[in-house]
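Right, I'll just put the structure down here and ask away after.
With one protein chain held back, the other chains of the complex are shown just where they sit.
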Amino acid sequence: MFRFIVRRLLQLIPTLFGLSILLFIWLRRLPGGPETAILGERGTPEMRAAIRRNLGLDEPILIQYGRFVRRMIRLDLGTSISTKREVTTEFLQRFPGTVELTITAMVIAIGIGIPLGYLAARRRGQFLDHASVGGSLIGICIPVFFLAYILKAIFSENLGWFPSSGRQDPTLGATRITNFFVLDGLMTREWDAAADALWHLVLPGMALASIPLAIIVRITRASVLEVLNEDFVRTAEAKGLTENVVRRRHVLRNAMLPVATSIGLLTGGLLSGAVLTETVFAFSGIGAFLADSISQRDYPVLMGFIMIIAVVYVLVNLIVDLSYSLIDPRVRVR
Amino acid sequence: MRASRPKVAIAAVAAAALAVAGCAESDREGSSGNSKDTLVFGVAGDPKVLDPSFASDGESLRVARQVFETLVRPEEGGTKVSPGLAESWEPDAAGTTWTFKLRSGVKFHDGTDFNAEAVCVNFDRWYNAKGLMQSPDVTAYWQDVMGGFAANEDDTLGESLFKSCTATDPTTVSLAFTRVSSKIPAALMLPSFSIHSPTALQAHDASNVSGSADDIKYPAYATEHPTGTGPFKFKAWDVPNKTLTLERNEDYWGEKAKLKSLIFKTISDENARKQELRSGGIQGYDLVGPADVEPLKGEGFNVLTRPAFNILYLAINQKGNPKLADLKVRQALAHAVNRQALVDSKLPPGAQVAVNFFPDTVEGWNGDVTKYEYDVEKAKALLAEAGASDLTLRFHYPTEVTRPYMPNPKDLFELVSADLQAAGIKIEPIPLKWSPDYLNATTSGDKHDLHFLGWTGDYGDGYNFIGTFFDRQKDEWGYNNPALFEKFKQADSTADPAARVALYKELNADIMNFLPGVPISHSPPAIVFGKDVTGVTASPLTDERFATAEFKS
Amino acid sequence: MALLEVDDLSVTFARRGQRTVRAVDGVSFSVDAGDVVGLVGESGCGKSVTSLAIMGLLPKQPGLRVGGKAMFDGTDLLQLDDRSRRDIRGRDIAMIFQDPLSSLNPVVPIGLQVTEVLTRHRGMKGDAAAKEAAELLDRVGIPDPKRRLKEYPHQLSGGMRQRALIAMAVACQPRLLIADEPTTALDVTIQAQILELLKDLVRGSGTALVMITHDLGVVAGMCDTVNVLYGGRVVETARRRPLFREPRHPYTVGLLASVPRLDAGRGERLNPIPGSVRDLLPWPEGCAFAPRCTRRVDACVGEPPDLVLTHDGRSYRCINPAPLPGIVPTTAAASPTAAASSIAAAESADTADGDGPAPVIGAEALDAGTPAGGPVPAPREEEKS
Partner (left out) sequence: MTIISGKKREKIDRLAELAAREEERGVSLWQDAFRRLRRNPAAIVGAVILAIFVLVAVVGPFFVPYGPTDTIGIREGVVRVGQGLIPGHSAEHWLGYDHQGRDVFSRMVVGARQTLLVGVVATMIGLAIGALIGGVAGAAAGLGGRWGRWIDTTLMRFIDMLLALPSLLLAVSIAALLGPSLTTVMIAVGMVSVPVFARLLRGSMIVQSNSDYVLAATSLGVRKSKIALAHVLPNSLAPVIVQATLTLATAIIEAAALSFLGLGNPDSATPEWGVMLADAQQWIGIRPALAIYPAVAIIITALGFTLLGEAMREALDPKLRK
């Protein structure tokens, strides 16, 4: 088990190295540099030249890369060109938002998806089944940003049930510790702040959850259908066990295996959705910030963030693998 | 065993959380809640830095305008130079030394007295900038206005316009300049010339822009301790929540702010801002889409329209295509574009077709210049004369950007190119991302024939418009017109305002004859406030003062 | 009074688009307490479906129709609601399935899979249940039961798994045990052990056993009464010995003949039944076996043959049965496998004490094919081997 983890983490190193090279080349290929982004209309060619020189963008790419690597080894990701703040700071300020959002989305997706998928399978061919399958299809096919707009228009603009943007009501002046607003609220016992933060998570969470929800419903349904045909379920029935026990212990526990896999994949993939959702809901996370940074040519931020994301992605999958070996005794990580 | 392992994990986490909870302390004093003395205002982007000396982006300046004050400031709702921290000012005979009489009894937020000394400390700080602080990335506006430093570290920098600052007595300061310039005193209204508290600058060593060339780090002052004399004090910048909180400066020298606290909340998406206003999360926002003005008014929101203090033009690059060097062709282009239709259909109410390269609110505007009415036939004829009937032009336009003078570039492009095609000109559309791709492509090199660009005035002087565009050879236009350039120099160095204005009139006439590009429109940007918010006056320079804002009961 | 009395049980699957399948078509048989009854036939003849129907375990699906009666001491299992069915299952009627691996839940420890029955039906919890489970495993001959409880199915050998399954089945001393091909998936050597185990379990405990199999060896080794199924109907019912000695229905004859014989001369070749179960005639249109039947006469086709009762109370469903006395091999010697012979041995052992007094032959008893007549001396071939 331990050796497995270590090996996986070691595998990370070459990946990151390769990734950094790819990124570096790509970034430097981008047309235009940060200088214009910084100066806007007012920049004169001279000013731009000066900035390029300052940023060392006129040096040969190898030297630039060398400098980058030296910093990476010191675990220093440099500072953002546009905000002049440490990239790590920027990350720590924005990542928690995305994490909260992702968790919310997954909670919604799993909380609704698995029961729904199970019922659909149990009531195969009946209304609920068709409804949930159809619904999930649409969930996959509806553009996230459009869904987000609709949700806002209905629940925020018209009904006014939920706030339409941001992570928390600024007038609360809540205390920041970890930048996980909900957690902070609990830790500082600012219950209203925590509640408000949660409240702000609902709509974006729903929007972001649409695709994973759809997929989880489908996978759960499929795998439950498969398990229901298994002999051991028949055995369980033959034992006269209560429906409840049969469902929990014999059907779901087995049906969850493929679902667990997909959940891992989805969590990793959610970041893409986050880019859109965060933009629509003016939600401060890394998704939208990354998109900006690309247009701003904020090289350090892009390099740093994408590297970190890659690490996180691998870690998520590692965790999934481990949890997988927890659910399924036949899988033993070596 | 197996089943219980996850439970254990959860328990552990919970325990940890509680442990932390034990030591974590709420550091907020009685939260104001959503009471009627807090205004949350939606803005399009995070401010980049809180020290306006280093800022060039609108959002940073918006904050600076509430926290800091300048020697002279634009009159409320206008562009004329009016008293700020200085009650009066006058140039000497030569027009190179200006003496300012300062307001007395003014204190900075940190309690330091404001006086002539303080002013000089500030100017000297900018003038004596060293190292990275000379990077155009850091002090863009100073370089734009003054052109250089005491000791230039980069040969591309020129001689500084600013020479010295002398405090004759606590309330009298005189600034000496190396030459006469149209920029003085108007340019001193720019927030970048805000006066900071010397003690605070000292305490947080504000001038220490550290780090290596390729990762500049701002000093703490610029991100956490901006200290000015303005009606609002900086309270907190909550980056993770994209909000910046200011609170009332209780011992402001003038009339105190009506709001207890003012919060700027970043919502980059235009629709998102609108939706948030409707759902009550914010009580106002800037950069209202032209299409939203009427609906929002209809719903009873206070939509303020700023006097149009900008220009949108169609630039023509004479280097790009030799044919464009031919005046007839340029005239043909001017005649081919139906500017009236564009203004009517695309721009908010109050927008006008431009006849000069600056709006008539600026002195020196000239109504009596060659105008080019919409006339497709004439355009065709001119093209034929110039033997350019089969003209193909590369038309650059920016994507996903909204400028105060240019609501939806893509839409405008589609209209204009349709017009040009109607006149028999072939168009090769080249859409680029506004920043940096578009700006790079259009302001350097010669790969561009036509493109949109515009300008919002920094202060109420014509030179800030036409000077910026035409006073020297630029890749944007790709022409060389020594006579014109000479005239600009002359105007810039004319001390007597009246005489200068007269020159501006001539310049406008010349420009419209020479027709380096086609001025299209001046459009009034809108800013909206909640139904019960009053007291704010829209400013052509986007210098809105929230101090006067209040909720009417 | 029979413990289980299946009367004209029929199961049909109607699917949209396709013609309805009659998986079981009027099966009738009965099982007395402590009796061992065999359901024999080629795969696809409806053996398993019959058992599942009785247990109410047929996968719920639209178009499934179950007719007839299955009286389990007085109550019709087919009419029961879900709850009371669950109460009976595992407590009064238990079942053992064919493939022990797939029949055990891979992600639940053996222990839990045993204790859950105890908890459900005997309300045992925690240590008590664990202790009982261990004893059960011990009883079905699983060494070191304590450790096994914690293990997962994939850690056990095939035989161990089947034993575990049996342990679960007998956990509540059910009165009826249905074993659906319990040995098919196992090695020959293991087969014998499992059969022995089953015998031991049912003997004495008074548990009746319904043995579903296609292996005549197993039948010969265990069953008191045999029901031969074809095309979803019982085509012949008889006590074990008469059936083997003089099968009447051509299908039974075929079955027996198709078993290889040790004493057959080298030149002699096996004579399998021509065709396959697939090509059968729907019963209403005549004898389902007719298409494959060697003794077919024109009358076979047209209407279904009625059940014929013979003097000694056996019954078959044929209008042109095999003549008496038929030259019939007995499986015991015939079946070449070690298992079979061991069975033969075992059988000769228990035939001595016979089958107890034959019950009065009532009409329905006859119909159900409960035979009369005492034990029959073991066939000659047996002594030979």
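The letters A, B and C name the chains in turn, as written, and every chain counts its residues from 1.
Here, a contact is a pair of C-beta atoms (placed from the backbone, for glycine too) under 8 Å apart; a residue touches a chain by one contact, two chains touch by 3 or more.
Please read all numbers here as calculations on a predicted model, not as lab measurements.
Put simply, the hidden chain is in touch with A, B once you look at the whole complex. Of B:G58, B:G131 or B:G289, it is B:G289 that touches the chain left out of the display. Of the listed positions B:H196, B:K433, B:H448 or B:K474, the one in contact with the omitted chain in the full complex is B:K433. For the options B:K346, B:K380 or B:H522, the residue in contact with the chain missing from this view is B:K346.
As for the chain not pictured, it touches chain A at residues 8, 14-15, 18-19, 22, 26, 29-31, 137-138, 140-146, 149, 153, 222, 226, 229, 258, 261-262, 264-265, 269, 271-276, 279, 287, 290-291, 294-295, 306, 309-310, 313-314, 317-318, 320-321, 324.
Residues of chain B that touch the chain left out of view are 270-271, 274, 289-295, 341, 344-349, 351, 399-400, 408, 410-411, 414-415, 418, 429, 431-433, 437.
As a convention for this text, only the chains that are shown with their structure count from here on.
Under the stated contact rule, the graph of chain-to-chain touches is a line, running from one end chain to the other without closing. When every chain is represented by the mean of its C-alpha atoms, the one lying closest to the mean of all protein C-alpha atoms is A.
Contact analysis places A-B first among chain pairs (by count of C-beta pairs in contact). Chain A and chain B, compared by their mean Cα positions, are separated by 36 Å. One finds 56 Å separating the Cα centroids of chain A and chain C. In the complex of the two chains, the chain A residues touching chain C come out as 125, 228-232, 234-243, 245, 249-250, 253-254, 257, 327-330. Residues of chain B that touch chain A in their complex: 2, 5-6, 17, 20-21, 24-28, 31-35, 38, 40, 46, 48-49, 56-57, 132, 135-137, 140, 143-144, 154, 156, 211, 213-218, 222-223, 236, 238-243, 245, 261, 263, 265-269, 271-273, 275-276, 278-281, 433, 435-437, 439-440, 443-444, 453-455, 475. The touching residues of chain C, counted against chain A in their complex, run 52, 55, 57, 59, 62, 82, 85-91, 94-95, 97-99, 102-108, 112, 116-117, 120-121, 152, 154, 165, 168-169.
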